[in-house]
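A short worksheet on the structure shown next.
Missing here: one protein chain of the complex. Every other protein chain is in place.
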Amino acid sequence: MSEKTSGAVSKLQLSTPEISLKTVSKLITLKVKRYDPDAGRYKLSIYRVSVSRFDTVLDALLKVVRDQDHTLSVRYSCRMGICGSCAMMINGVPRLACMTNAISLGEVIEIEPLKNFPPVKDLFVDMDQMFRKHRSVKPWLIRRDEEEQFTAKKEYLQKPEEVDAYRLFSTCIKCGACMAACPTVASNPDFLGPMVLAQAYRWSADSRDEGAHIRFDIVDNPNGVFGCHFAGACSAVCPKNSDPALAIQLLRKSILRGKR
Amino acid sequence: MAESSLQILIKRVSGWFVPIINIERLAYLLHRLTGLYLAIYLPLHIISTHNSLNPIAWAQEMILYGSPLVKIGEVILIFAIFFHGFNGIRLLLVEYFNVCLPKKMPSSLYIEKRLSLDNCQKTLLYLTFVLSIILTILGTLYLLGLLVLW
Partner (left out) sequence: MEILRYDLVILGSGLAGLRAGIQAALTSKGKIRIAVLSKIHAMRSHSVAAEGGIAGVLYPEVTGDSFDVHAYDTIKGSDFLADQDAVELFVKLAPEELRFLDHLGVPWSRTPDGRIAQRLFGGMSIPRTAFAADKTGFFIMSTLYDNILRFDNVDIYHDHMATSFLMENGVFKGFTVLDLKEGTLKVFLAKAAIIASGGAARIYGFTTVSYAVTGDGAAMAYRAGIPVKDMEFMQFHPTGVVPAGVLITEAARGEGGYLINKDGERFMARYAPQRMEVAPRDIVARAIIREIMEGRGFIHEESGLGYVHLDLRHLGEEKINTRLPFIRELAKKLVNVDPVYEPIPVRPTAHYTMGGIHTDTYGHVMFDAKNYVPNLWAAGEAAAVSIHGANRLGSNSLAECSVYGRLTGEAAAKYALEASSSMLELSSSLEEAVKREEKRIFDELFKTETNAEDPYQIRGELWRTMDTYVYVFRDEKGLMEAGRIIRDLKNKYKRIRVDDRSRKYNMNLREAIELGNMLDVAEIVIVSALARTESRGAHYRLDYPKRDDVNWLKHTLAYYTPEGPRLDYIPVRITRWKPEERKY
């Protein structure tokens, strides 16, 4: 009984995807620009790796780490495009490595750490300033009666159309790709940035929120919403199609027209 | 290692140039460059026309203005004026008058196009480029004397 069943167990619950039986695969080149903190500058590492038709750029990088160079440090976690860890410059465009198919990019893929963030090591960048800017616009539900808010006896009613008004912008995963693409962020380090402004709008447009005027005061200056000159690159690269440029335009409209 | 102010300035300005991902970003870059160009041109123009009061300086200037470099600069000036003007109108319509904002936010989270970019805004943008280029060509022809206006 044991002989038969254990054979059944090991034969039919086949191997993990790491062992491939028949793969359509191709040898590609990764040119990775890595930051060396001890030397204080970038260095270029070139790797050749074999990828299958489903492999993403993150899969390719992890194959390199596993088989060729254990010292390559990459930030990653969920590998399904929802945590926002693996944003980096891929062939000059900020993208999520785990949602970018490798074979479709051609023979050579150029990878660099995310732009407009201070690099720390290899492909890791320091996102503390973005998190600080995010916190400064008060991205939470502001109610006049906080006591009532936190004791929550009954839910707030909200019609489906009211949810639609802001839900698109709440899909932001805070990956930083929009900040890397924005030319104003590149030239003005005090500019809040598309992600932060979109989040300021997301909370202000929520029908349950009562603090829009507070946030408008925070963003109503040349480093806030009026620093945006509609380059639109943020919405062009957003991996979740969360459209921060639209949020900024709606935010500007609300401030100029005096909504709430 | 502290960076000098010049290094910082270069790093900041270079952020305008790369990466160019979409056409709106190209328009952003051209708007800044043409704006800078016009901002440098205008005081020079005022100083230059001030010299029309002095015949000798004026004659020297006219010789200077005959050189090919200045002629090319004039063509760029024509483009700068038209592009900066039309793009400015486009930005005014889109950013202040909110002409191209969607009427209703979508109820589905399956999004295939960007509501801020893929709408009448794109049309206005193409119009800006096309009109600017056409009028620049016409202006250049006029400068070369190949086109007579009336």
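Lettered A and B in written order, each chain numbered from 1.
We adopt the following convention: a contact is a pair of C-beta atoms (placed from the backbone, for glycine too) under 8 Å apart; a residue touches a chain by one contact, two chains touch by 3 or more.
Keep in mind that this is a model prediction, so the values were computed, not measured.
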item	value
Residue in contact with the excluded chain [from A:S45, A:S170 or A:N223]	A:S170
Residues of subunit B in contact with the chain not shown	107-111
Subunit A, residues in touch with the chain not shown (by the definition above)	1-3, 5-6, 8-10, 12-24, 37-38, 52-54, 56, 65-67, 70-85, 99, 101, 120-122, 124, 126-128, 131, 134-135, 138-141, 143, 149-150, 152-160, 163, 166-167, 170-174, 199, 203, 206, 208-209
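Everything below uses one rule, namely that only the chains that are shown with their structure count from here on.
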item	value
Computed distance of Cα centres, subunit B from subunit A, in Å	32
Residue ranges of subunit B in contact with subunit A within the complex	1, 12-16, 18-19, 21-22, 24-25, 27-29, 31, 91, 94-96, 98, 101-102, 104-107, 109, 111-112, 114-117
Of subunit A, residues touching subunit B in the complex	40, 89, 92-94, 115-116, 160-161, 164-165, 167-168, 171, 181, 183, 185-188, 229-233, 235-238, 241, 243, 245-246, 249-250, 252-253, 256
